[in-house]
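Taking it in order: structure first as structure tokens, then the write-up.
One protein chain omitted, others in place.
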Amino acid sequence: MNTLTVPASGATAPSRSRRRGDLATDAVVVVAVVAVLVVGLSTDRFVSYANLKAILTSASLVGIAALGLTLIMVGGAAVSLAISQTVAASGMVFLSAQSLGLVPALVLAVVCGAVVTGLQGAVVGFAAANPVVLTIAASFAITGVATGLTGGTSVSPSGTGYDVLNATPGGVPLCVFVLLALTAVVEWVLRRTGFGRSLYLGGENRRAARAAGLPVGRTTTVAWLGAGSLFAVTAAFTAAFNTAANVNLGGTLTFDAIAAVLAGGTPISGGRGSAVRTLAGAVLIAAVSDILLLRGYSTGVQIMVKGVIVLLVVVLVHLRSKGRAS
Amino acid sequence: MTSHPLGRPAVLLPLTAFGVTLVAFVLVPTYSDATIGSFDVYNTLQIFARLGPLALALGLTMIAGEFDLSVVGTYALGGMLTVQLGQEHVAHGVLAAVGAGAAIGLAQGCLIAGLRLPSMPVTLATYIALLGLTSALSGGLTKTYANVDVILWVDQTVLTWFSPRSLITLALFALAALVLAATRWGRELRAIGGDRRASRVAGVAVGPLLVGTFVASGVIAGLGGSLLSLSLGSANPDPGVQPLILAAAAALLGGVSLAGGRGSAVGLLGGILAVALLAEIATVTALPAYVTQLFYAGLLGIIVVVDAPDLHSALVRLRADLGPGNARVPAHPARNPHV
Partner (left out) sequence: MTVASTSARTGHELVRVDGLVKSFGSTRAVRGASFGIEAGEIHALCGHNGAGKSTVVKMLSGQEDPDGGEISIGGEVVDLRSRQAAQRAGVALVDQELSVVPSLSVAENLMLGDARTGWLNRARRSRRRFRALLDSVGLTHVALDRPLSSLGIGERQLVEIARALGQDARLLILDEPTATLSDVESEYVYASVRKVAATGCAILFVSHRLGEVLALCDRVTVMRDGAVVATAAADGLTVDSLIEQMLGEAPSRLDRTRAGRSGDVVLSVTGLSVPGRVHDFSISLRAGQVYAVAGQLGSGASDVLRALAGLVPAATGVVEVDGRRVRTGRPTVASAAGIAFVSNDRKTEGLFLDKPIGWNLLATRLPTLTRLGVVSRARWSRSVAELLGVCAIEPHRARDAVGSLSGGNQQKVFVGRCLHRDDVRVLLLDDPTRGVDVGGRAAIHDLLRSAATDGLAVLFSSTELEELLDLADVVVTMHKGDVVRTHVGDTAGSVLLREITHGGHDPHDPRDPHDRGVGAPAKELLS
């Protein structure tokens, strides 16, 4: 069909527009962080090494899974609603394989998460399936198989190697170091590799990427494989901490991870976002919850404020990108 | 491509899902020791009354091409408000729940329609915020409802199979069916879900329609939560994600498409009844939970694969490869790839 030949909009935007646009997104995060800091500094016991550790620790497990979701969202597939279930399944694999030793168990868990998630990615990437419905189906399938295999009981560790993951070198939990390291790795992959660039391109505009001859299906599948591996890392730490794993191991992780990615200013429409932003989003939510906790607010208020933060960031990011487009 | 009504997914899906589960339900005595009585029908309808409003609220927004994740938040808040404000007069509680639902829907609808925001992140944020608000209102505790008369009334057996609660839910579906099938609003709702640009060009007032849909979704979810807490005699601040996932599965089985534009209230009824029957069968026959879950996974898997746009073009390509000149023009020249 012929589209209307509307003359190209004036578009004489100044050459600094892109950098200014990106600055605006970052400014949102910065202003929010400053506001949090101001309130935080005026909060008793906020500025202390112990509290900083607490914030990072509470951000770390959600943060690692959110890094995986970042890959999915940058690739344009909106969300996965099967994160909790994938984490539960990988956690079970991890604990039941403890008799093989820590490293083989970790590898098996990662393979489990990567295969389960990568399969979904292939269907999304090659057939353009709706990721929301697909991941809902996957969440049923994973829980069903896991329940069927375990008979609905908790899996206990078959060895003690997992305890290494509960280590606190220098008083900081291992998972905090892992979160920081993985953030660096994911950021590097997204920024510096050909895969990362095709992921951004395909995520922004699938049709254009296809017309340009980019391998959209393969790139999407690889992104989901990576996401599954990251979910499995979260799973290993969560299972090690709980020393048991059942189908509810993932808890509310699905929505917590989505909230962290969105709070980092990554739009759900794809093609934008970064690992560092997701880290910022996860830390922001953890820090705000921490402040509210220190100031004596209930869990309910903490959750409510988390929702409001996500809503504000979503609206602000959207307004900014719309302002730039017109 | 077929024009026969039975070939359309909006009819075929709920009919199959409901048909299969109904046969399985009726035949329960033949493959297990359990028997089926009128109480099991009553129970099925009670499950229907619990999940039905959620499926309906979610389904309406899906038909319009949006996705309202916040329904479970509204559901939880509605239940809590009913318990806390309706201790003396139950009407106050129900009105508060419905009013809160309307206000939430109005706010979300204005944001989404006014700023042309994607609905998923907005409603997800609202969902989280509402769960927090509900938890804050109750101090994180389950609140009990003391008015025993009301509790007994909503679940009393009416006409052997029904209760006031399931009848109210059925009435909601009947009302939705009437609106969707017999009013301009219903037609335009499916139109904006099917092709928003074309609807706008044709003269449909898209913005007000979207706001109205979100308000309806909020009201139905709030009322559903209210009825649930009256039935349980308590309100739980966190219903978990299971109701949302089951409601979404019911809507999809009901023939509603996440791409929008497809679905009917009768189809939704079929979908949610299938879910309710399955739950009752699982209870009666002590079926392991994983069997039900795998069943849902299989059904949704088929739906998602059949609906995938590029799979369709792969089939067209295959047909073009096999028989030159035999291929027909694809039936879906343009599909919205986004949710």
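Every chain is named by a letter (A and B) in the order it is written, and numbering of its residues begins at 1.
The working rule: contacts are C-beta pairs under 8 Å (C-beta built on N, C-alpha and C of every residue); 3 or more make two chains touch, one makes a residue touch a chain.
Please read these numbers as outputs of a predicted model, since none were measured by experiment.
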item	value
Options A:151, A:194 or A:296, residue touching the unrepresented chain	A:194
Selected residue (touches chain absent from view) among B:53, B:79 or B:193	B:193
Missing-chain contacts mapped onto chain B	1-3, 8, 181-188, 190-191, 193-195, 197-205, 261-262, 313-314, 316-317, 319-321, 324-325, 327-333
Touch residues of chain A, complete complex, unshown partner	1-19, 21, 192-195, 197-198, 200-201, 204-205, 207-215, 271-272, 321, 324-325
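In this text, only the chains that are shown with their structure count from here on.
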item	value
For the chain A and chain B complex, residues of the former touching the latter	1, 78-79, 81, 84, 123, 126-130, 132-134, 136-141, 143-148, 152, 206-207, 252, 254-255, 258-259, 262, 267-269, 298-308, 310-311, 314-315, 318-319, 322
Residue ranges of chain B touching chain A (in the complex, touch as defined)	67, 111, 115-118, 120-122, 124-140, 237, 241, 245, 248-249, 252, 258-259, 288-294, 296-301, 303-305, 307-311, 314, 333-334, 337-339
